[in-house]
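One protein chain is absent from this view; the other protein chains keep their places.
Chain IDs A, B and C follow the sequence of writing; residue 1 opens each chain.
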């Protein structure tokens, strides 16, 4: 088939060029956005009397047929059509005849691709946002029910202080909340209509970009056409937002993997979301969190790919930019299925409370409390209290006991200023509930945090 | 010197460990933030009667002395102090005695570092924001004066349509505006106080994080301590914002390099910002834009570094996170000096209007106008008009003329429907000014875009 | 269908898990390697009398049928089979019955995937190597014919010294030669058989890995099984080699884009490998080099993806590693089609010698020669000669001449020590041919370099 731009060329394109150059194999993903944009454009052309109302209707009818054809898998994609825009336009001309050729008035492929891809990005951002919120709800439900279940809070993967499991999950809720906000800000920042910029300089037709903007749900048209056709900030923004969200997921996954190990046994992943080994019949593997963790790599890669592509490109459109889409599609699909399965894994997770609580008795988790006791009750400066407690821990280890198991006599051997009431401070449950400052792990304060997130979710749903 | 945490250790740290582990060599950058945080903390401790008012004052006096010492370069940094927090605390104890040991009550290094680093990030974001705005102003001033200077608008580095130079610069203003907005959103998203989270679980002291938050200029305290001590989203956010901004700068730099070449000669970089060759005496090199373009690499690298560090880290604090700071410091410094010098380069740039305008006569820039003429005046569908124009271009090339130089007879040889008025459309100035739709390159419309950005700037300055 | 590992599970896998977990959609790419590995394994099992000779033959016959089925597109891939290994094994059992179940003796999926993927990597490396060599040959042919065609040698995109076009192309040949050597070294470094490592610890069967190694064309078996099943260095090695090669290609592409611009017009890309614009009928766009440049982004991204995946993984196999393949497949396909089309673009490139030579007269390209003359004939230290020449250039610019166009009188006005013979040095052709030291641009020396590469190629072909 002759290319739509073939006028000045003496030779046809080689088929190798078609194969190398065509984006149709991946940008067909954008057919809905492309057709929606074309319909809005056809309406505008009629409204502005650039084409006739009847022509517009015919074009729109044709476009709607094409959408149905693609929806049903009946549309024949031919790589020689180069891209989804050309493929649809060619089919339109087949369907509605000469009038179809008028659709491309007052626009260019450059602003068409900018429109389609931006619509896809904004829509995907909204869908990911919904999935994040669903995950937050699932986590919040589990958290609310586990604010009294003690688990060793860790730093450096070493037992540090007793916290509750609900409090632990709230950390991930906090991360996902930021992810939602990061998506909100990118949606707002990029919610501008690219269509109508034509090749790079705007169009001499009396087109109405404000109309197009409303029709397609944007805030307003972009300000400068040269920027618009070469802008891919919106794609970078979503690639970054997905990277950070996947990084958060990778951290939760790491913990799920650790917690599923024989060494921890804090949780049991449901059989539905675990797999076995082809050679070792006893194995039950946490494949899902492992893959979630691994998939962080691919979304990071997609981010760095597009950053690399955009570096140093002169204005305006360059063909390099065609490399923008596959990575975004891949990252979007990756996070969507990741959030979908993560929600299920969490919802069906068995929490082994006894194992968590048993683990709290290892590692002198109430050591800070002894130090705090020394400060508050014996007026010893913190730094010195810290030192004394360090000695008490060394003493307990020598005795093969946990610090919380030392009796008063033993404690006084370490420092004679320690009094009976210190024993109370050393109890794990007291240690946890003592941390009731804002943001702390005391059960009461953790429940307050749950309430905070519930209200935030309600605010979202109203808004 | 004995470590502040040495109580339970039987052996001292090796000096190799000190060298490997210490962050003091780079985190001393944070001394102002650290002292500001400590002063606020001391005030809070007194307000909450955790320490005495007099003790608080003594501590604050000591901290202020230390600030002066560091400001003046009199402070002695000892790598054995590990980090800036320890270095300042040790010196505080030297200066004010035992009472200094009380400062570390109800906080931990984990939340101190989280505070200092977040303050640094927020402050830096604001400073970069100011510099971006200054660059926008500089560009806007040049743009406003050059809305009638024609330059070939390019796609694929091929002459495409005539635009004006002001319009071209407005593309970069649009990019920098998004960069400002990206910074705004990260400031808002991360404007929460980390201090008071202690190691990971909050503190048993009656501390007042709302007071601290106000004192240090935050919106409110963070919600969940476990998240807070391990959250580095704010650092990733600034690394990404800087990456995108440097990518924009790299594009402008690429154009400055091209435009400075013998082939283009569109602009002349001021001697103050160009360099020579050690071997070729005739050379004048655009080192500044080349370096700006090259520095994109380092800020991308810093982003991927921290993303890599954070991947798969279990909660809460892990020492890996210490690797967060150098990259951020480097990216912040890089963009600051880049924006500083870019502004000067642009402000002193000589614009060679004649060369720009001469270049417009190459490449049949008004070809689209012939096509548009055929559509609008001869009612030929765009796709066909495009094809006819392609033939006209081929014809012109054969005659070694620009399309705009063909006379009516020649045009009619290509297609007999072409009439005299087509000649008018083919004039370059008319071609440019025809594109007066919103966002277009017509001088009038470009001036409107300038106004738009001026009002936006005014809105910022009021706000 | 029941999973092959389902024995200990109470519940079947969810279909969401199947979708998330399965690698079949991409690892089917490895079917040839998988079948080759299985055939070798079946032979070994018989040779070692682990299975009967007749069983082995039956299995091999089945495997060969499966290969034919897949080759012809008749094989039905079912995502529930998880991966290509399971899919083939299940089909094998269908085809040959119970005996098919014996094939998986003394091996595991872990070492199967390690084998298949390594074979793929080594084979791809060899194929890319061949393509690089073909590109070198094409470039060498062009270079050999253009050793007298002058082109401005540039630094900082500024004209620097006259060089010849052949010499310029030899720079890319040098790069591609290193790419060949980089592939050679990775092939050698990774040419070890993984099969026979089983899950991670070797196998209790009397298997003969040396036999397998020979059968499959490896140097010898890997040394340590635990390393082998978790080693992905070979994949990183090829991702890096491709990244560097694509970086080289991006540089050549950048030059092709510049050279195709109206400003340069040094080369004309054949119509077969250029495209037009949907809106601007006059455009001829260098899409191929632009895409080649852009595709650098994706191969960089694939590299960083796998580096990220591998970071911090404990031994041995983790499911994260499943993320290793898609990126490698993508990078391999990318460079293969890139090298294929690059070769054609270069072979059909029109070289506009007159434009190249005309450009040499701009930019005082023989300035260094004046400096060298001053050093050699007037015994002026180089640094001073450089300074004098700088003044001569400034003088020429003021007179709007090229330095080579100044007459003796004018030159002596700059410095009276300049004598008539200096005029000879300033001639461009003399300037170029003066640089005849090893590696230099003199035509004679360039031809010697061509010879060098020809001999290197011959050495390769013999070897």
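We take it that contacts are C-beta pairs under 8 Å (C-beta built on N, C-alpha and C of every residue); 3 or more make two chains touch, one makes a residue touch a chain.
Since the model is a prediction, treat every value here as computed from it, not as a measurement.
Undergrad: Would you indicate which residue among C:271, C:372 or C:402 is in contact with the undisplayed chain?
TA: C:372
Undergrad: Can you work out which residue in C:13, C:132 or C:154 touches the chain that's missing from view?
TA: With C:13, C:132 or C:154 as choices, the missing chain is touched by C:154.
Undergrad: Of C:121, C:230, C:334 or C:404, which residue touches the hidden chain?
TA: Reading the full complex, the residue touching the unseen chain is C:230.
Undergrad: Which listed residue (B:95, B:337 or B:378) would be found touching the missing chain in the intact complex?
TA: B:337
Undergrad: When the complex is taken as a whole, what residues of chain A touch the one chain not shown?
TA: 152, 155-161, 257-258, 260-264, 276-287, 290, 304, 307-308, 311-312, 359, 362-365, 367-368, 370-371, 386-390, 392-393, 403
Undergrad: List every residue of chain C that touches the chain not included in the displayed model.
TA: Against the left-out chain, chain C lists 4-10, 93, 98-99, 101-102, 104-106, 110, 153-157, 160-163, 167-168, 170-175, 178, 181-182, 185, 188-189, 196-207, 209-210, 221-231, 233, 236-237, 240, 243-244, 247, 250-251, 253-255, 258, 293, 296-297, 300, 303-304, 307-308, 310-319, 368-369, 372, 375-376, 381-384, 386-391, 393-394, 397, 432, 434-442, 445, 449, 452-453.
Undergrad: Which residues does chain B use to touch the chain missing from this display?
TA: Chain B touches the chain not shown through residues 3-14, 16-17, 19-21, 85-86, 104, 107-110, 198-199, 270-288, 290-291, 293-298, 300-309, 318-323, 326-327, 337, 340-341, 344.
Criterion: only the chains that are shown with their structure count from here on.
Undergrad: Between chain B and chain C, tell me the centre distance in angstrom, where each centre is the average of that chain's C-alpha atoms.
TA: 33
Undergrad: Need the CA-centroid distance for the pair chain A / chain B, whole Å please.
TA: Inter-chain centre distance comes to 23 Å.
Undergrad: Two or more other chains in contact with one residue: find those residues in chain C.
TA: Within chain C, residues 276-287, 290, 304, 307-308 contact more than one other chain.
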